[in-house]
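Handing you this structure, nothing more for now.
The complex is shown incomplete by one protein chain, all other protein chains being positioned as in the whole.
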């Protein structure tokens, strides 16, 4: 049995029945993530280590010979990008991250995958990928599929790590990771994330990014979370119970304009109408007051930041883009860097990156 | 005229009219395959040379500097993967093989290729690819298309080799190659393929893999082939005539359970219902007794192997996967190695690989 995590020590039924926090230790190896499946598996120490690594990679990449160094790190590895749920943004971000590290890529991006594989099971498809590639990055409409695959592959002769690039309504851990990295960078001159007020706006009921990020923020001290949404789209009671358990302050609000001056970060989200039933229920909700307009800028703290996981529709006026507090474009690029850091770390290249001269001085 | 095979010495009509065995000499150059079009072009000597090369590549690839050596072999070459008939498995396997050798890849995987090319002929499309790439790997629903293209390209100023990755109902030569390689590896401690009994099960009427493999097995001595299928899906008379001519022993059977203990290799196949007419004739055939179940394992010889070209549906129970005699996952990975060997050989890199120290010692 090759190098892997501890998922081969437990049955699938036992693992599947576990609480998400209890799963975390099974996904790591030597203190680093092996499979990346859920936002909850990142501790504060790991969030900081990955953020530091991402910043280091970003700086190394500014130099030609730095780029060459990075490209040599995993140039004997190949990654499979298996995206049965379409997402060009996450796809391209991972694609770039792999390329920065010199990895070659194979891809299946067809939404008609079932027909393509002539009726084989998802398990067989993913195990096929593991025959040819050293890392599987997968996105799927099916909740829990990445977990199932991680367990399965860990119990074969040739385990390979799996990164969940979004599964069902539930998890998108690398999005949460890039959001945290963006907050780290945004607040680095103001201490840290501790003590800040984060305002979440929009479709909080269905956006998995908000759920994951709220969870990760429980790692920080003295946080205040404000959830601003029409009541039909407010954050779910499960998240609030989780925040209560972690003793994080929060408030549910309906009035966006009132919340703006309170935020150190305003986290805007899109109405996730792809999860609507045929009746199109979200179309009947008036969300117009939950858009960030140019006029709102003057109510925003001078050092606050505006974030958005993208794609956006009308939630943020294009005119806002030119304001230096609008960091959502930088946030997108942060995604590339932090995914690069994550992949490098999975393959144990973090030490090498941290020690590498001349950038280590 | 560049380096090429002898296909530019003959007219298309004369070549097309030839028996498949007569075609073989036209496809080679300096004793190696140039175009890879039909299973019949592989002699036993070539099967063994390619198997040995694949094993060597597999071992070299276990070391970091071995991988680096392999990636340097064809890193100035580019391959076109033109898959107008969908197949992610064969596609990804070739993709990985090219990447192992350092080749860059271009791809067209659209099934709506005809519209994409605005009504141009297949000949013009493929010749276009040859303008930009050094190797064309093509899969098509159209029988004989790869042959036609190979002839055409051999008669241009810029001939490039073509590998047939599956054409119509007829040929899929690299699948046959990986099957032979899997048999070679499976029997290497028991002498060789000679003298073994191979049991073919399932849809033998329409699966091109069985046809090609049966042909290649005529290269070996004292073989016994057992064809186990419902009578509507039994192997065709043309294959039996070919076996008769080659004096290979065979038997047609209806009872799978009786065949299992006789086999050194059990070659399972899927019902190829994509070739059904609209009436869906294969749905009316009871194939349930032609599935390999966990219970069957105790009837299987201790040293026998179970193979499957994949994708599978219900022909092999998932519970069988854990048995060490189930080699179909290894078979899949063998495909990657033997395709790597084949491509390296086409470009004359076999000698370099065989001589390379320290792995040559």
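Lettered A and B in written order, each chain numbered from 1.
By our rule, contacts are C-beta pairs under 8 Å (C-beta built on N, C-alpha and C of every residue); 3 or more make two chains touch, one makes a residue touch a chain.
Keep in mind it's a predicted model, so treat the numbers as computed, not measured.
**Q** Which of A:231, A:284, A:298 or A:313 touches the chain that is not shown?
**A** A:313
**Q** Under the stated touch rule, tell me which residues of chain A contact the chain that is not displayed.
**A** Against the left-out chain, chain A lists 64, 67-68, 71, 86-89, 92-93, 95-96, 99, 270, 274, 310-313, 318, 329, 332-333, 336.
**Q** For chain B, which positions touch the chain that isn't shown here?
**A** These residues touch the chain not displayed: 75-76, 78, 80, 104, 106, 108, 110, 113, 115-121, 123-125, 127-129, 131-133, 156-158.
Keep this in mind: only the chains that are shown with their structure count from here on.
**Q** Taking each chain's centre as the mean of its CA atoms, how far is chain A from chain B in angstrom?
**A** 40
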